[in-house]
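Of the protein chains in this complex, all but one are displayed in their positions.
For chain A:
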Amino acid sequence: MKKYLIAGIVSLLFLTGCWDERQFKNVKLVLSLGFDQGEEGQIIQTVSIPSVSRATEGPGSESLQILSTSAHTPLQARGKIDRMIPESYDPAKVKVIVLGEDLAKQDIYPILDDMYRNPRSNLNAYLAVVEEGTAQDVISMNHTGATRISNYISGLLEAAVSSTHATGENLQLLCAELLEPGIDFSIPLLKIEDDGNLLTFSGMGLFHDKTYTGEKIGAEQTTLYMLLQGEKGRVARLTKKIDDHGKDEILDYITVSVAENDRKMKIENKDGEIAVTINLDMKVKIVEYPSDHLYVKGRIEEIGKKLSKKLTDESVDIISQVQEANSDVFGIGRRVKAYHPEVWKELDWREEFPEISIEPKVKVEIIQHGIIN
C-alpha cells in the first residue's frame, strides 16, 4: 500500500510539465521586431523568422523569412503573422525592437505594453529608432555578411554601448524614464546607408515625454554626451582639434581615451529660477597625437587646458541641442522635484526646461601619453 502511495506522489511531481510545456519544435523564435506607422492609425509589424534546416553533413543552412503585416495593435499583428507560418511565433527571446521614425514620433508606450505585461517577454531587449526610414527596411535589409539581422543590430548597439556612444538602457530601464515626469531619455538611431547595404549607428535620438522629438545628438558628439550624463562604457575615446597650425591638418588633432570620469551635477534654486552646473572631471590618456613634442615642459598642461576649453564649448553645444528638443535627459526636472519640491510645484517643466541655464564645466587632466613622448 505504502509503496503505491509513494509511487503516486512521486509521479505527481512530473505532472506540472504537462500543461505548460513549450516545445522548441512548435515555436519560431523571433529575435528582432520592427514597428512602423501604417495607414489609418494602424501599425505595421515586421519580423524576421530564421529557420534552420539540418543538412546531413556540415552545418545546417539557415533561411530567413521576412513577414510584414498591418494591424491595430502589436498582438493583433502577431496573430496575423501566426496565421502565415506553420508554427506559432514566440517573442520571448527578442533582442532588438526597431521603431520607424514616424511611429516613434507618437506615443511609444502602447507599442511596448505587451512586452511589459507578458511575464515571458524579454525586458532585456534594446530599443532603436530608424532615422529617415522604416523599421521594415531595416529588418528586411539584405546586408552583406553572414550574420542575422538581429545579431547585426544588437551587435551594433552593444558596440555603441561599450564605446560610450549609447546608454545601453534596455526596455525595463527605459520604462521608468518613460513614465516618470521630469526625466526624458534618448534612444540609439540607426540609419541605412550605401543603398541598403550598410546599417550605421547615427546618434542618439532625443525623446520628450513618450515621443521622439526628431532631434538627435550626432554620432560624433555622443561620447561627450554620454560622459555628460555620467555614463562611460568600456572605452571612451574623443578626437578633437586643438591646434590650428594651418599646415598639415592631421597634426592639429589629438585623440584621448577617458580613464576616469567624474560628473557632478549641482542644481541651485535662485528665487524660483533653476540654475544647473554640470562639472565633468576627466582623467585621460593621450592615445594619438601626431605632432608629438610632449617632452616640452608645460606642453601637457597646455594640451589639457586646450582640451578642457574645447570640450566645454562642445558641451554647451550639446546642452543647447538638448534644451532645444526639450528633452530632459539629465533628469534635472526629477531632481528639482526631489530636492526643491516647492519650486517644482510652481513650474511647468515642459515650458521651463528649455529656458533654464545649464552651465557645463569640463576639466581634463592628462595622466598618460602612451609609450612615446
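One rule holds for everything that comes next: a residue touches a chain if its C-beta (ideal position, glycine included) is under 8 Å from a C-beta of that chain, and two chains touch if they have at least 3 such contacts; residues count from 1.
One rule holds in what follows: contacts and distances are computed from a predicted model.
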Choices "Spore germination protein (Amino acid permease)", "Spermidine/putrescine import ATP-binding protein PotA", "Succinate dehydrogenase" or "PocR sensory domain-containing protein" - which one is the UniProt name of the chain not shown: "Spore germination protein (Amino acid permease)"
Full-complex contact with the absent chain, from A:Leu29, A:Ile85, A:Leu123 or A:Ala259: A:Leu123
Touch with the omitted chain, as defined above, among A:Ile183, A:Leu228, A:Val284 or A:Leu347: A:Ile183
Residue touching the undisplayed chain, where the options are A:Gln42, A:Gln76, A:Asn170 or A:Thr211: A:Asn170
Touch list for chain A against the chain that is not drawn: 5, 9, 12-13, 15-16, 19-20, 116, 119, 123-124, 170, 172-173, 175-177, 179-181, 183, 331, 334-335, 337-339, 341, 344
